[in-house]
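Only one protein chain is missing from this complex, and each of the others stays in its spot.
Labels A and B are assigned to the chains in the order they are written; within every chain, residues are numbered from 1.
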Amino acid sequence: MTVFVIRRLLQAFFVVFLMSVIVFFGVNIVGDPVYMLVSPDADQADIEAAIRRLGLDRPIWDQYVLFLKGAAQGNLGDSFIFGEPALKLILHHMPATLELAFSALVLAIVLGIPLGLYSGLYPDHMVSKGIMAGSILGFSLPTFWVGLMLILVFAVELGWLPSTGRGDTASVFGIETSLATWDGLSHIFLPALNLALLKISLAIRLTRAGVREAMGQDYVKYARAKGISTKRIIFVHVMKNIMIPVVTVMGLEFGSLIGFSVVTETIFAWPGMGKLLIDAILQLDRPVVVAYLMIMVLFFVLINLVVDILYSILDPRVRLQDQGA
Amino acid sequence: MTKLTAATAAAVGALVLFTGAASAEKLTIGLASEPTSMDPHFHNLGPNNAMSVHLFDRLIAQDEKQRLSPGLAVSWKPIDDLTWEFKLREGVKFHDGSDFNADDVICTMARAPEVPNSPSGYGTYLKGKTFKKIDDFTVHAVTGSPYPLMANDISTIPIISDSAGCDAATEDFNAGTAAVGTGPFKFSSYKPGESITLVRNDDYWGDAPGWSEVEFRPIKSGPSRVAALLAGDVDMIAGVPTTDIETLKGNDGIQLSQGVSNRVIYLHMDQFRENSPFVKGNDGSEIKNPLLDRRVRLAISKAINRDAIVDRVMEGVALPAGQLLPEGFFGVSDNLQPEAYDPEAAKALLAEAGYADGFQLTIHGPNDRYINDAKIAEAIGQMLTRVGIRTAVETMPRSVYFGRASRGSPDGLPEFSFILVGWGAGSGEASSPLKSLIHTYDKDRGFGSSNRGRHSDTEIDAMIEEALRTVDDEKRQDLLAKSTEMAIENVAIIPTHFQVNTWAARKGLTYIARTDEYTLAMGVVKE
Partner (left out) sequence: MSVSTVQAEVKVETPFQRLRAEFFESRIAATAFVVFTVIVLLAVLAPWITPQNPYDLAQVDVLDGRLPPGSEAFAGYTMWLGSDGAGRDLYSAILYGLRISISVGLASGVIALAIGMAIGLIAAYVGGRTEAVIMRVVDLQLSFPASLVALMLVAALGKGVDKIILALVVAQWAYYARTVRATALVERRKEYVEAAQCLGLSRMRIVFRHILPNCLAPLIVVGTVQTAHAVSLEATLSFLGVGLPQTEPSLGVLIANGFEYMLSGRYWISVFPGIALLLTVASINLVGDQLRDVLNPRLKK
């Protein structure tokens, strides 16, 4: 196990390095940040001064080496737009996104798995058909469209929840989170639901597919024959088996939730790092884009590691030692 | 739906009236674009400048029409060809209680162009000027040659405190410790991406604002911003999308404020290449660049139905443009009207120039910079296609667009042949667009920096340069107006319309619309 984890960490390091090359060069061929920054009143001399100050007059290899040197010391460069370290900006916006993605994931699991279980157990029931129809709606409609609809219905028409923004935060273990205050929770509900929609549908479908498949299998028949209660069969035996694909996908989805929070954060004016990223992309704030992607890579590699470890716990047939063989 | 909405808004309105006495009211404003810093000298950008007006006074203030009025300076005048004298206001206190005097001005002028990491600083306005303290309330600005735009330039520089701000870093301003000015509001909190909160400066030297507290919330998505207003989460929003104006007009709970801006939307045409990359013959072959021919440019101008753009694309929220700034600004010409829509005349001109069958052209434009920019480009494409110039439309994010439009071609020249762009005159007078868009591109002297069509006419150049040396206002006004007329006569550029900005507030509030597009809490008045 330890060997496996160390090996994976080494691989992760390599991936991060490779990624830095791809990201850095990829981001640096896009557009021309100088014109995003200088005031229109600036004359040619001002523009050239800005190019020099940003280091854009150097060859790209030089820029990359400088970036690597900085990165080795934990400095991923200063934001062109904000003038502050990109890493600091991202870390500042990270809690808002993490709590949003986490809430969405919880919603997806809490709503998706029971609904999927139900419709898998009673596939011909009207309620199940309703659930499946709902799940199809869930990923047929574009997120931004649903987001605005949620605001229109729950904030504008009904007035139950605030329309946009993040509410009051409170400190829990030193982290400022809006999950700890009532106002914060009321603000996070709509964006989290919006972000979760696709994942709820996915959880429903995966669970349903798994349950339907499992219910026809021999071990369930044996269990029934042995007189084990249906409840126990479903919640102990069936659930254990269907959790594998669900854990895989949900693990993957957490990363994609963070990545895709871009749209939800834009619609709901949520001050997270997704919004920071899309603003950085649109304004060509390269250091922030690079730093964001580097952090995402790191994050993802770690998530994968965790998912693989969870695998081995949930399904002993997947032996970790095999990875190196 | 409207009924419910109105009810919600009314309820919210009632609640606000009930909870707050007039002197202790809080105002919440939804912004379309967010300032990037609280440091007033960090980034010369509209939203930053608008925010800093709340906290930091200028020596010379710009009113809602960008006319100059006394700020921290009570008077200013040239005392000889090269020296301007500023008399400062006495008895003004900074937010921290310290007194305002000439030292603050001197250190401000030294810091403003020198902020580390600044994406675009204020050096542009301070270049070639030396500031001298004469006494505690007199400052001289000395230049190397006569400089009539002194007052305009100085009106862009926010004055910070010698003791609290001049040695501070941008971070200190963002944290609030250095954000000490003399303005009508004081810093309270700054959460990037989330909110900026200011409180009233009760010791303000001018008219005290009617709001005890102001919260600005950046809500970038247009429909979300409108929804936040309808839901009663904010009292006012800036940048109302044109698509929603009609509905909001019909909503009893909402009050709209509109005003023309200093921004003209115009077309630049490649006038420096014999073979322009995005101009082709009808069979796709290379042809001599027809845009070099004034008749072709005039035909394009006549083929554009400006009223249709204003009416259909902009939903009536724009003014057809015939020059570089709308009427009322310094240096505009009284003789220019928007070119009338005349497709037949356009076809005749094309035929006269030898393009009876037209040619192929691509119009390039941004899709996230100006109000409805992509739709305008598309409408222009339709209109040109109708007179025989088969026009393809290509729009792209501004991050990609401006670099390519300015120097995207391999030789560092503008890449496109025919582009849609806008220009906002920050100084509020006509020399700004003339100097940057019309004057011949001259890198060494800083002229024509945004002349992406590279139109060049020595006569116009001479007149613009003369205007920039003329201190006498009346003479300068004439020179600027005349240069504009000549540029339009040459069809150096084709103005299409002036942007009109719209703010929406809950009933009972009105915003005094500004030409500089700033959203200021001081401009929100209760009825």
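As a working rule, a residue touches a chain if its C-beta (ideal position, glycine included) is under 8 Å from a C-beta of that chain, and two chains touch if they have at least 3 such contacts.
Since this is a predicted model, take the numbers as computed values, not measurements.
**Q** From the list B:Ala61, B:Val142, B:Ala308 or B:Leu413, which touches the chain that is not on show?
**A** Candidates B:Ala61, B:Val142, B:Ala308 or B:Leu413; residue touching the omitted chain: B:Ala308.
**Q** Which one touches the absent chain: B:Thr243, B:Asn275, B:Asn335 or B:Ser409?
**A** If we include the chain that is not displayed, B:Thr243 is the one touching it.
**Q** Among B:Ser75, B:Gln382 or B:Ser409, which one touches the chain that has been omitted from the display?
**A** Once the missing chain is taken into account, the touching residue is B:Gln382.
**Q** Identify the residue among B:Ala112, B:Val226, B:Val296 or B:Ile464 that touches the chain left out of the display.
**A** B:Val226
**Q** In the full complex, which residues of chain A touch the absent chain?
**A** 11, 14-15, 18-19, 22, 26-27, 29-31, 129, 132, 136-137, 139-145, 148, 152, 198, 201-202, 205-206, 209, 212-213, 216-217, 244-245, 248-249, 252, 255-256, 259-260, 262-263, 266, 277-278, 281-282, 289, 293, 296-297, 299-301, 304, 311, 315, 317-318, 322-325
**Q** Considering the whole complex rather than only what is displayed, give the residues of chain B touching the chain that is not shown.
**A** Residues in contact with the chain left out: 222-223, 226-227, 230, 241, 243-244, 246-247, 308-309, 312-313, 367-368, 374-375, 377-379, 381-383, 385-386, 390-397, 400.
Keep this in mind: only the chains that are shown with their structure count from here on.
**Q** Taking each chain's centre as the mean of its CA atoms, how far is chain A from chain B in angstrom?
**A** Once rounded, the distance between the two centres reads 37 Å.
**Q** Give the list of chain B residues in touch with chain A in this complex.
**A** That would be residues 1, 4-5, 8, 11, 30, 36-37, 42-45, 116-120, 123-125, 170-171, 191-195, 217-221, 223-225, 227-228, 230-233, 368, 397-400, 402-404, 406-408, 423-424, 426-427, 432, 436, 443, 446-447, 449-450 of chain B.
**Q** Report the residues of chain A in contact with chain B in the complex, numbered from low to high.
**A** These residues of chain A touch chain B: 30-47, 49-50, 78, 80-84, 89, 92-93, 148, 151-152, 155-157, 159, 162-166, 266-269, 271-272, 275-276, 279, 281-284.
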